[in-house]
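Please read through the structure below; I'll follow up with questions.
Heads up, one of the protein chains got dropped from this complex, but the rest are sitting where they should.
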Amino acid sequence: MGKVKVGIAGLGRLGKLHANNLAFKIPDAELTAACSIVPAELEYAKEQLGVADVYADYREMLEKADIDAVAIVTTSGEHCWQIEAALDAGKHVFSDKPLGITVEECRTAEAAVERHPELTFFLGFMRRYDPSYAYAKEKIKEGAIGTPYMVKAAGIDPEALAEGAIKFAATSGGIFIDMAIHDIDLMRWFLESDPVEVYAAGATFKHPEFKEAGDDETGAAMYKCENGALGFVHVGRTAAHGYHVETEIVGTEGSLRISPVPEKNLCMIYDKNGAVKECVSGFPERFAESYQLEMAEFIHCVQKGAKPDVTVYDGTKSTQIGFATTKAWKKGGIVKIEY
Amino acid sequence: MGKVKVGIAGLGRLGKLHANNLAFKIPDAELTAACSIVPAELEYAKEQLGVADVYADYREMLEKADIDAVAIVTTSGEHCWQIEAALDAGKHVFSDKPLGITVEECRTAEAAVERHPELTFFLGFMRRYDPSYAYAKEKIKEGAIGTPYMVKAAGIDPEALAEGAIKFAATSGGIFIDMAIHDIDLMRWFLESDPVEVYAAGATFKHPEFKEAGDDETGAAMYKCENGALGFVHVGRTAAHGYHVETEIVGTEGSLRISPVPEKNLCMIYDKNGAVKECVSGFPERFAESYQLEMAEFIHCVQKGAKPDVTVYDGTKSTQIGFATTKAWKKGGIVKIEY
Amino acid sequence: MGKVKVGIAGLGRLGKLHANNLAFKIPDAELTAACSIVPAELEYAKEQLGVADVYADYREMLEKADIDAVAIVTTSGEHCWQIEAALDAGKHVFSDKPLGITVEECRTAEAAVERHPELTFFLGFMRRYDPSYAYAKEKIKEGAIGTPYMVKAAGIDPEALAEGAIKFAATSGGIFIDMAIHDIDLMRWFLESDPVEVYAAGATFKHPEFKEAGDDETGAAMYKCENGALGFVHVGRTAAHGYHVETEIVGTEGSLRISPVPEKNLCMIYDKNGAVKECVSGFPERFAESYQLEMAEFIHCVQKGAKPDVTVYDGTKSTQIGFATTKAWKKGGIVKIEY
Partner (left out) sequence: MGKVKVGIAGLGRLGKLHANNLAFKIPDAELTAACSIVPAELEYAKEQLGVADVYADYREMLEKADIDAVAIVTTSGEHCWQIEAALDAGKHVFSDKPLGITVEECRTAEAAVERHPELTFFLGFMRRYDPSYAYAKEKIKEGAIGTPYMVKAAGIDPEALAEGAIKFAATSGGIFIDMAIHDIDLMRWFLESDPVEVYAAGATFKHPEFKEAGDDETGAAMYKCENGALGFVHVGRTAAHGYHVETEIVGTEGSLRISPVPEKNLCMIYDKNGAVKECVSGFPERFAESYQLEMAEFIHCVQKGAKPDVTVYDGTKSTQIGFATTKAWKKGGIVKIEY
């Protein structure tokens, strides 16, 4: 198989990022079509990405464009039907996370994936492709920390983004749906077991606007897994130092911690403040390479017929766990998780 | 007031540590008497500490010895009555943690402390006197991280001690009583609020003997505090790298983390394993200075009539929280904490 | 200007690296021709890079190939005449470091560059394009450490490469020519002043084979610069932990240190050895991104007619300094450096 021809759906901030990777940084990919309901985004496609074949309608792109695959980077509520439509049209599918925003939707996507075992379906949990996370997984497989039995995760957006998050708070689904989905996926990935119970709570100490919108500024959830392993996830929106994503995996023979200092680069400055590591400003800086690597892996899977590490079921489960966590947080108690 | 004359009760491992500090490292203290039910320990007092005035009976020491104060380092179940007896005998009291092993006992100690406002009562939560913890508290008071609203703590004993812990497991009161009491105290200290709800769980993946003894190898507990702040405590017994005590305080303007790498000293070794920081082997190594500093502070309080930072009520509360956590862990659910 | 068409000269290890970047990772570049005296390398070009237009003769490529630019990655002794020939043929030139191996050669290249101000000449000191080094330079320009007045550098190859280095020792030009050229360039770049005096020494404690070949295993050189600033460069070949490249810039208001721990990624492993950061294995791992970024910058310069940060004179000077250092090392004394 030659270069994989891809049509992108959605050209917002993340869509542009994926589109640029497809257009310029993945040798075996070719970005041949783009679709968006925002005219300016189609202009962008033409001018910045050199994609002439653009569509305002997703189904029309599926029908007419010269594409082997689609990359779905639309708003979360559109993912599932677009996945189904693309697979039924014979296209390989990359979809950004989350899989969907209701379990029913996710089941529809699952069924579509099951109907088309000949096609690649790839779900964009890009953290799994981050070199440090991938290395951690590899080391754990090699036995570096024995059997992993606990994951402690933190994902905290920078204070600089708080204002935007406040605007979005009433409709975001709440902090766990909005922010914890990656941590939940990583917890399952590292522990190789599913959480069956969750306890959660939230707090708002800096921006009362979150509380007023029915949301919280900080969320914490503790999980018990089927095999007895434990999980703890802390999400927040007000990190003063930058974008803080940290994960620790505790095992019987050691622990492995990823990014306790979310350093911007390898510089250490010694100045009047002390010995200072500056930190990354946000996810585009922290995970730039991950986005590129996951897309390269998608293309590789399409070309080779290889199975991605992440499955559609991982997508459904992380959504289910996100909802269960939200329920526990809202009602202030324990929620059992069933799949 | 001149040097404070102290009688020590209990000369086990920790008792010896305190006794040596009193005898040799606290300028304003004099160790003038010792009491133990173990004859060999009294021999130790005479030969190693130069204390000739020794007793097998605690009440006899209170009655006859030339002492201004006692340092109680006996087994936990003896603390409360010994505190009461000493205060009623007009002696200042240093007692190691925990205050007691039942809430009733703790109330007796509280009453004795209240009866003797003229005497110093000092409870040995030595971590508060560790230079790093004390510095953290100071920085937080100065506003370095704004309002603290979350504490994440880990306290993990080295694997080297696991065998001993297994023997002790059936009678230790369980991992939270045995290990989490310091973390609970620190959580309250940093958050300046009391937990009102706890959810807890345990896991055993390496040494099934813990499970068999009704205990667990690892414990995790999540707390909600009266003011809305959150806490997370992780305790364990199998750290491969040494003795891992780590605390993070998250605030509205920043975070402060104490000892993410429990480094043995300031050396970094670059060898075939990579860039390696060796770690402390156990609490005597990690907290040697804290033990000395807390005892110096006790003596200072006695001499100046100053009030210690830790009160008898802190002792009762940490015991109550420890029991509530244990209950949540045992029954597998949420427990409301009342004081 | 559209995509820049590039012909590569030399497809050894580093040549392949550059060729892959040009072929697949630089959006505005197109690798359209390749030249090598090694037939297998031309096969590689055809099969792995998709370059059909290949040459055994460099001048023939210049004459016949459809190229705007050449990327010279041949052995060091070929650089200068190839630079001259390409410029005289109207091609933009990227040449890997060093510029040349004699000062006379370098002067020839300088003259060619001066004859063709309309063409881009780019010298591959890729460390300057490493995100951490580039960030350091930027911070220094912004005044983060005041006036820089001292550079301390270390560049140590991993022990794993020692065997290969031993074979190459007799013909490498010695450890300073072979290894210190990047550090010398960085020293000049950060201090913005040229060294005028050097004192150097070598040592061999592990592999006597280096000494036997007239080389040394470790080299150290100290420099005085025209403006009074100081430099210290330590190069070696036996790092147990990996590939260690570290640079510190000391200034009047602070210091900046790049990569004191040459960490492989963001993982920290806590195991029986302690808290361990694994380290990078060699320059391809450490500087993968730099190679890509410098080539992107070359293409950008060609397209925009922008002037690269590195000039041909930087190339001559680093060669001169390398020779002066070697002379000081060989004779065991001080050498004055004239330009």
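For clarity, chains are labelled A, B and C in written order, and residue numbers in each chain start from 1.
The criterion applied here is as follows: a contact is a pair of C-beta atoms (placed from the backbone, for glycine too) under 8 Å apart; a residue touches a chain by one contact, two chains touch by 3 or more.
Bear in mind that the values here come from a model prediction, so they are computed numbers and not experimental data.
Considering the whole complex, the residue from A:A109, A:M126, A:A239 or A:A324 that touches the absent chain is A:A239.
Annotation: of A:D28, A:E253 or A:D271, A:D271 touches the absent chain (contact as defined above).
Looking at B:V4, B:A45, B:A239 or B:I258, the residue that reaches the missing chain in the full complex is B:I258.
Of the listed positions C:A89, C:I177, C:A201 or C:A288, the one in contact with the omitted chain in the full complex is C:A201. Where chain C meets the omitted chain, the residues involved are 146-147, 149-150, 152, 199, 201, 203-206, 218, 220, 222, 224, 228-230, 232, 234, 236, 238-241, 250, 252-255, 257, 260, 333-334.
Listed by residue number, the positions of chain A touching the unshown chain are 239-242, 244, 261-264, 268, 270-279. The set of chain B residues touching the chain not shown comprises 23-25, 27, 131-132, 135-136, 139, 144-145, 253-260, 263-272.
The criterion applied here is as follows: only the chains that are shown with their structure count from here on.
The greatest centre-to-centre gap from chain B, using C-alpha centroids, is found for C. Think of the whole protein's Cα atoms as having one middle point; the chain whose own Cα middle lies nearest to it is A. Rounded to whole angstrom units, the spacing between the C-alpha centres of chain A and chain C is 38. Computed centre separation for the pair chain A/chain B is 42 angstrom, with centres defined by C-alpha atoms.
Our note on geometry: chain B versus chain C, Cα centroid distance of 56 Å, whole angstroms. Counting only residues that touch two or more partner chains, chain A has 145, 253-255, 257, 260.
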